[in-house]
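Every protein chain but one is kept in place in this view of the complex.
All chains are identified by letter, namely A, B and C, in their written order; residue positions are counted from 1 within each chain.
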Amino acid sequence: MDKIRAAVLGGTGLVGQRFIQLLDNHPYIEVVAITGFNSAGSRYGEAVSWTIEGDIPSWATDIIITRPEPDVLKKEGVELAFSALPSSVALDIEVNLVKNGIIVASNASPLRMEPDIPLLNGEVNHDHVVLVREQAKRGWKGVLLKNPNCSTAILTLFLKPLLDAYGIDKVLVTTLQAISGAGLRGLPAMFMVDNLIPYIAKEEWKIENESKKILGKLNNGKIENLEIDITSTTTRVPVIDGHTEVVYIKLANNHDHDIDDVVDTLSSYKSFPQEANLPTAPEAPIIVRKEEDRPQPRLDRLAGNGMSIVVGRLKIYNKNSDIWLRAVILGHNTIRGAAGAAILAYEIYKKYIDMGLIG
Amino acid sequence: MDKIRAAVLGGTGLVGQRFIQLLDNHPYIEVVAITGFNSAGSRYGEAVSWTIEGDIPSWATDIIITRPEPDVLKKEGVELAFSALPSSVALDIEVNLVKNGIIVASNASPLRMEPDIPLLNGEVNHDHVVLVREQAKRGWKGVLLKNPNCSTAILTLFLKPLLDAYGIDKVLVTTLQAISGAGLRGLPAMFMVDNLIPYIAKEEWKIENESKKILGKLNNGKIENLEIDITSTTTRVPVIDGHTEVVYIKLANNHDHDIDDVVDTLSSYKSFPQEANLPTAPEAPIIVRKEEDRPQPRLDRLAGNGMSIVVGRLKIYNKNSDIWLRAVILGHNTIRGAAGAAILAYEIYKKYIDMGLIG
Amino acid sequence: MDKIRAAVLGGTGLVGQRFIQLLDNHPYIEVVAITGFNSAGSRYGEAVSWTIEGDIPSWATDIIITRPEPDVLKKEGVELAFSALPSSVALDIEVNLVKNGIIVASNASPLRMEPDIPLLNGEVNHDHVVLVREQAKRGWKGVLLKNPNCSTAILTLFLKPLLDAYGIDKVLVTTLQAISGAGLRGLPAMFMVDNLIPYIAKEEWKIENESKKILGKLNNGKIENLEIDITSTTTRVPVIDGHTEVVYIKLANNHDHDIDDVVDTLSSYKSFPQEANLPTAPEAPIIVRKEEDRPQPRLDRLAGNGMSIVVGRLKIYNKNSDIWLRAVILGHNTIRGAAGAAILAYEIYKKYIDMGLIG
Partner (left out) sequence: MDKIRAAVLGGTGLVGQRFIQLLDNHPYIEVVAITGFNSAGSRYGEAVSWTIEGDIPSWATDIIITRPEPDVLKKEGVELAFSALPSSVALDIEVNLVKNGIIVASNASPLRMEPDIPLLNGEVNHDHVVLVREQAKRGWKGVLLKNPNCSTAILTLFLKPLLDAYGIDKVLVTTLQAISGAGLRGLPAMFMVDNLIPYIAKEEWKIENESKKILGKLNNGKIENLEIDITSTTTRVPVIDGHTEVVYIKLANNHDHDIDDVVDTLSSYKSFPQEANLPTAPEAPIIVRKEEDRPQPRLDRLAGNGMSIVVGRLKIYNKNSDIWLRAVILGHNTIRGAAGAAILAYEIYKKYIDMGLIG
């Protein structure tokens, strides 16, 4: 079988590098183009500051970086593009490609909240992918898939099985986020030695609002947002990769809950990506650790090749008539929270087509 | 006036060093003895691995470390001892000194929750110091004062004015604690580079329980604990000094609150230590910063010479009929949370005596 | 072919973990036993604090840790042991196993400088392995192989091709060593945030003296040490894995040297492990990077699966009649400098036997 010819948009940044890394040896996707701005015309191997573990895949080294224009990409036979573009330029470029018939799976924030754009977090809301049926109304020949903000992707994967099993009244979350989330040059070193920063711009809004769409229900081809009450405080800590989140959840069903039951609910969680055996789906989306000192970013971020989240410190508090659950959760921000989620989104889309669920 | 001759117990550790540093140039206390175990017999300047900013005060350098025995200390005219002893040995040594007539102001955890031992956090509960009246019943000739756990000291100073102004229904806190809280050699470096640890042993119990006593009311010479509902998750991050805490508070009074009113309540908070102009009391116990990226440990931990806490990211959430307040707070764990709090506790005790409030 | 049954001695420490990781899927070695002291009797998966990237190989998880006694190991059919024992206990345990017929390839320092013990750094001195012929005189039924100190392994691999091509008069080296070199709990976190330590105990002696043996010539079955003049200063920096060394070399041959010639000499260096295609040998033992900001520990330490060293910042200084070469070199301290080197040492030994070069 011929592989699908794909481009990575913004391939020199940290998320772009993850796309290249994760698509190495993909069973049916082949990267044939990489786009960049200042670097257009250079060999990828020379233009990139490769800063992730392991070497640049050898096939990527000699790709000549091009500009993200439909003609240029189509000349290479590109049908599919993964976008790691910065928000400031993503909208125009992505829409232009989609108009010209390219399928774009994008990590960039613009259009994430649009009603006809699926905001896909693999296991959690794969069925939202059918929203693409509406996109033809925009006059698009291609389709646009979005994956969520990194912290939101990790959080909603954790919340989904709890929501289904127990219902959720309220979530209060504090994140301890990795430096790579700010990009290769986004955060000065002076801020991250013997220090932390108690604020990340726009992050709290995204967590609190994207979650509503992701956890929403598909009804008559539209998403009904879930009015889940999430409050978040986002901080930056001196960690390279891996976002940690301390989560307090007020459960909705006020009958007694057993912690073993919660562990089982989380550990046994599987969904469409596992059932359909999608290439980028982790075997276990949620791994529960019982040691009190886990999860830890350096030790746990690559669980499930970076596509699983790791959950620890589970505890139930019965207070008055309220039931609260506490957890510390961890996920890889540039894999589960970015490049990996976008690839999984495309794999879902393709599977739905293969199954005849999308026209 | 002759100064009060004091000893520092366990003077070579991180908290011991802070006692030496903070007592340099104290108006009425003079350190004349330092105790240690393995180091007894050595000059302090040689025995200590001085690891805090600035030099060892020159008077301390030549003090010969002694064992913490009443006879030895009394020969030096010691009336007062500040204890930075590890929990494992503190109980016996401190009680032995108190029995022999020495006043001990201690940072060690044993006996903190005893009904006749004041657990003093300066501004918050100075009036609890009168509990010492009960200590004679133990046959003690001296008195024993305790200061709270570091995270608890910082948290309760923040909670006190809010409790008084608005009432508090519930507190959910996540701490990001500094390495120095684990002592000079308590935490391996392998854990603190590109990593964090989501757990600190015993810390959550202390926060949730010591707070009840500290915020409790003195009634007929006894403390009635406040049944405040605090849930905490404690983590360790790669920061040398300065504990950060992300705090969510459900306020009790469900009328609309104005954030400016909260700012004012916190900023204007003063108490007995300020009114009595105690030497170690900070001018402003609570400093509110309005920049979104503050407080930061490296920049803010020395505010008020390490005795103030710095508060930022204040936000009120009106959700349904509930009012929640969010804040990020920061305090110096070995000053406000340890040595400074113990010195302030003694200053309160002395002032109460001078004012005739304790016999 | 049945695999050789092997034990890892001291398998829970950082070097022990690397042995387990590197021996996963080895073509002809199979780990069937792991020894430990305090942990004997426990499952490896529970006893170990697995702190290296990736998961514990599943076969290792269920191995029950035993004590390092010959009878116990022989009952498991163990013929070969890789030692990650601490120096303080290694001597007795290793010799006891060797006396009882087990082949021990050891990373521990005792006996490294003995004339009949090969101190093997793969490519550099594979021929020294024939020293094992002398070991029968000790009444040993097994054999003992040693690999060098971590910094020395990295340095001598770099020096060897230069020595052969140009001769070396003098070496002045400054190391910037990773935390993992001190073991999992060897270095307090307080020392490694906003700080470095300009001293590592015993390290400088090892670099200056082990190099003489490793670079020595085999002559009539004995090693004649090379009287190479190496001066070293060793420092510890906040890096998890990967030792960096800044090296100044006074070359012996005073004719003009061309930097391209040096690059070529280093880049093209291959030796017996490459020629014999040994499983743990890196394809390129020395990788030269031309970017001015390389090598960097986080980006380069896993080159060649951690068995290559990466060299950068090459520069020749012609001063008066002296020729000096400057380089910054980097190698993975627990792979190239420890577990990987020991495995490669055994592979050399086995190949020499297969080739009939050792009886």
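Simple rule for what comes next: contacts are C-beta pairs under 8 Å (C-beta built on N, C-alpha and C of every residue); 3 or more make two chains touch, one makes a residue touch a chain.
Keep in mind that what you see is a predicted model, and the values were worked out from it rather than measured.
Touch with the chain omitted from the figure is made, among A:56, A:113 or A:187, by A:187.
Touching the missing chain, out of C:46, C:293 or C:354, is residue C:293. Not every partner is drawn; the one left out touches chain C at residues 170, 172, 174, 176, 191, 194-199, 201, 229, 231, 233, 235, 237-240, 244, 246, 248, 292-299, 312-313, 317, 319, 324, 326, 328.
For chain A, the list of residues touching the undisplayed chain reads 14, 51, 179-180, 182, 184-194, 238-240. What chain B contributes to its contact with the hidden chain is residues 50-51, 53-55, 193-194, 240, 298-299, 302-303.
In this text, only the chains that are shown with their structure count from here on.
Centre-to-centre spacing of chain B and chain C amounts to 49 Å, using the average Cα coordinate of each chain. Chain A and chain B have Cα centroids separated by 42 Å. Listed for chain C are residues 51, 193-194, 240, each touching two or more other chains.
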